[in-house]
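Of the protein chains in this complex, one is absent; all others appear in place.
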Amino acid sequence: MQNSRKQKLMIVLFILFGSAVTVGLVLYAFNQGLNVFFTPTEIVDGKASTGQNIRIGGMVKQGSLVKDGLKGAHIEFVTTDFNEEIPVAFTGVLPDLFREGQGVVADGYIDADGVFQATSILAKHDENYMSSEVKAALEAGAKKQTKAAVNL
Amino acid sequence: MQISGRAKLFVPVVIFLSMLALLLFGLGRDPNLVPSALVNRPLPEFTKPDLFDASATVSSTQLRGGIFVVNVWATWCPPCHAEHPYLVEISERETDITFVGVNYKDDADAARAFLQERGNPFKFSLTDLDGSLGIDLGVAGAPETFIVDSTGTIVYRHVGMIDNKVWATIFAPLIAKIQ
Partner (left out) sequence: MIPELGNFALMLALCLASLQAVVPMAGSFTNNQLWMSLARPLSSGLWVFMVLSFSCLAYAFLHDDFTVAYIARNSNTLLPVYYKFAAVWGAHEGSLLLWVLILATWGYAVSLLSSNLPLDILARVLSVMGIITSGFLAFLLFTSNPFERLLLNAPTEGTDLNPLLQDFGLIIHPPFLYMGYVGFSVAFSFAIAALLTGRLDAAWARWTRPWTNAAWAFLTCGIALGSWWAYYELGWGGWWFWDPVENVSFMPWLVGTALIHSLAVTEKRGVFKSWTVLLAIAAFSLSLLGAFIVRSGLITSVHAFAVDPARGIVLLTLLLLIIGSSLVLYAIRAPVVMGTATYGSWSREVFLLINNIILVVATAMILLGTLFPLIHEAIYGEANRVSIGAPYFNALFLPLMALLAMFLGLATFSRWKKTSLDYFKQQTGKLLLAAVSLGIVIPFLVTAKVNMGAMFAVILALWIIGSIAKDVVSKARNKQNLLAGLRSLSLSYCGMQVAHFGFAIVVLGICLTSHYSVEEDVRLATGESISIGKYEFRFDGVVEREGPNYTANSATIQVFQNGEEYLTMHPEKRIYHARGDVQTEADIQIGLFRDLFTALGDPRGDDAWVVRIHVKPFVIWIWMGAFIMALGGITAILDKRYRSKKLVNSPVLEAGVMQPVLEH
C-alpha cells in the first residue's frame, strides 16, 4: 500500500515536472521564433521596439537598391508601403524574385539608427508574385491613405 | 483530476473540432466582401475633366453601347501599383472591352507620369480630384473596379486588386455572360 502510494506520487510529480519543462520550453521557443509582422508605417509610428525580432513587409522602392560600391556582399534598399519608408540593410545573396518595385518580406530588427538590419530576405511569393503578407500590408497602407485623403 | 473513462475519449473530437473552426476562420478571412448598393443600378451621371487634357471632359453619356470596366485608382495607392501591370496586360488582350480610369483624389501630374511610364490601359482617363464621383460610386478606397454593361448598368463591383486570377475567375465569366 505504502509502496503503490509512493509510486503514484512519483508519477504525479513526474507529470508535473514534465509539463512544467514543456511549457517553459514552449515559451522560450516562442520568444526565439516569433516574428511579429510590421509595415513601414507601423515602424515609423514606433510600434516596433528597437532590437526586437520582427518581420517587415512592403515594396522595394524604385531606384533605391544600392549594391555596387558597398563592401562585400552588402546591399541596401528602401522598403515602402507608399505611406512611410524604412531603409533596409542586408548582407548576402538576394532571392531570385527580389526586384525593385516588387514586394519583399524580410526578417530582422531595427537598429539604433532606425535602419532595418535584415537577417534574411524571403522569396515567398505566391504565383502572382505578391506574398499575402505584403498584399495585406499594402492594402492597410492604402486604407490609411484613403482615410487621410477623405479627411482633407 | 479523474475524468470518467468514456468522457476522456471525447477529448480528440473536441480538439479536432476546435481546430476545424480555426481552419474555417482561416479560409474565410480574405474575401473582399463589401456589399454595394450600386450593383444592378445605372452608373451615376457625371462629367469630369480628362486627365490628359484638362480642357476636355469625359461624361457618363460616353460610356454607352459596349462593356466598360471602370477602375478607380491613384498613385498613392500601393495595390494600384501592383495591379497596374495586370490591367495593362488585360486591356491589351481584351480589345472589345473599354477600360476607363478614374484617377481618385490624386495629383494629376503624378498620375500622368505614372501612366506614361508604366503603360496606359485606359481608353478614357478622368480626374476625380474632389472625390465626388467616388462618393457617387460608393467607393471605400482604391483600387475598386466596376463592370458596366451596354445599357449603362453596373453589373459588378470589385474591391481590391485585380490580377490574372481575379480576372479569369470573376471578371471574364461575368463579362462573357453579359456579352
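A and B label the chains in the order they appear, each numbered from 1.
We adopt the following convention: a residue touches a chain if its C-beta (ideal position, glycine included) is under 8 Å from a C-beta of that chain, and two chains touch if they have at least 3 such contacts.
Worth saying up front: this structure is predicted, and the values here are computed from it rather than measured.
Screening B:Met19, B:Ala56 or B:Ile135 against the full complex identifies B:Met19 as the residue touching the chain left out. With the whole complex as reference, residues 5-6, 9-10, 12-13, 16-17, 19-20, 22-31, 165 of subunit B touch the missing chain.
The set of subunit A residues touching the chain not shown comprises 7, 18, 22, 25-26, 28-30, 32-37, 53, 55, 67-69, 72-73, 75, 91-94, 96-98, 107, 123-124, 126-127, 131-133, 136, 140.
Methods note: only the chains that are shown with their structure count from here on.
Separating the centre of subunit A from that of subunit B, both taken as means of CA atoms, is a distance of 29 Å.
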